[in-house]
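Here the complex is missing a single protein chain, while all its other protein chains stay put.
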């Protein structure tokens, strides 16, 4: 079974997640600039989540590029990732509406952590299926970003009980780390061709 | 007519169904952990429905893989399946908001039953069209899961008048049965190649 | 320019239209069967609209099948069709919530009429572009369904001032007419091959 329909379904779900998050920004009733004020935290949490979904889409894109066939285990590992990402609009809305309060910020971190774990499970499932074998395994060997991110999310979640702002700073820093798409796979593929 | 656009439309509808269900989890007003409490049944019913839509997507994927051309009858048999699945977000939300009460749980079972019947009609339409003929027919001969599921849904619907929890247990068990994607078609295809 | 991305965008919009209509069926507050009663007209209008979007998707599918390249005029004729269809969820919700009252039923008919006109404009634009030329033109020559439908919609709209039920009957009858996908193009293509 090829990867095309697998990609199409994932793209559809990610496109919908990234777009329905904006529905959490309810149109305000007043017509003056001040009416937008209370929406600022909702907007900022929307920006952070938009960047995160963008990062997942980019990395997902690269991951499947190194993969030639789809197994049943991969389908479910992928649905697991999409499940956690589908909770992002809810966590984003809750965090935004409560101006980055502690508990909503912690929940947001938990969703990010679960999505990161789901992504690693998907990577391992692809490697285990043998479809992309050595290319992806070589790339994963040096995967310091993939190992560091869950640790930072846990630190962020713990930080919410002390300072929610610090937690936000940590979440945003992890996003910055990943903004450059994952070139490891591209590098290994390029080396092979030489 | 090829199957690609047929798949793309089905993928789009299934991706939207799986994602808009999360909109039934309304962002709560409080900022404390207790505010999430009332959402737990909504969340659990979301998880169950997410798994069901995932199962339908997987099996749909395998079904069309055994099929080379699309007829008018198949288009409508497919729309019939998508229609019943499109009611799943409504039934999920009603069941979740009423903490798995009897009548909403029964309606949820009815939707699952109608979707299962619609899936069987789609299978038969594909076999009748001759496009996928013998491969799919051989696989369907041993289709104990496809025959057992509607029976279990009826038992579940009947059980709601006695114990809604038992009904939920039955619905979840049927989902477990199907979590492994349908390998029958793969097996028959593999045997042919030998 | 090929038709693939043109189809993909149309499929996406149609898949979203067909799915968000179900959001008009708000989850009721009570947990008993009677709570579903007031939703019955909303459900019936959802069924009618689901069938209509399904018909448009099927016919759109056949139409583009007879077409090999996409021009700027076709892109806009297609967006015009999608615009009118995008108003269907609104008209469906308004008609359903008011139990098929006269004015909402008339508005529903107007949307159907505008979509039918937009579809004919798209057909003509494709024929005029020369891309599908004679095959489609031959098929359109006998297009009694395409000519009769707008007339019936106008009769239905006029009927709403006298009996909204009659109007619904007319709208549903037109849908029945179209339930069989448009075989004219298939026939002409099949004759050519002989």
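The letters A, B and C name the chains in turn, as written, and every chain counts its residues from 1.
Everything that follows uses one rule, which is that a residue touches a chain if its C-beta (ideal position, glycine included) is under 8 Å from a C-beta of that chain, and two chains touch if they have at least 3 such contacts.
Model, not experiment: these values are computed from the prediction.
Note that of C:89, C:109 or C:146, the residue touching the chain absent from this view is C:89. Against the chain not shown here, chain C presents residues 1, 5, 8-9, 12-13, 15-17, 20, 23-24, 72, 75-76, 79, 82-83, 86-87, 89-90, 93-94, 97-98, 101-104, 107. Seen from chain A, the chain kept out of the figure touches residues 7-8, 11-12, 14-16, 18-20, 22-23, 25, 27-29, 31-33, 36, 47, 50, 54, 57-58, 61, 65, 179-181, 183.
Operating definition for what follows: only the chains that are shown with their structure count from here on.
At the interface between chain B and chain C, under half of the residue numbers appear on both sides, which makes the contact a different-residue one. Centre-to-centre, using mean CA coordinates, chain A is 37 Å away from chain C. The distance from the centre of chain B to the centre of chain C, each centre being the mean of the chain's C-alpha atoms, comes to 26 Å.
Residue positions 8, 12, 15-16, 20, 23 of chain B are each in touch with at least two other chains.
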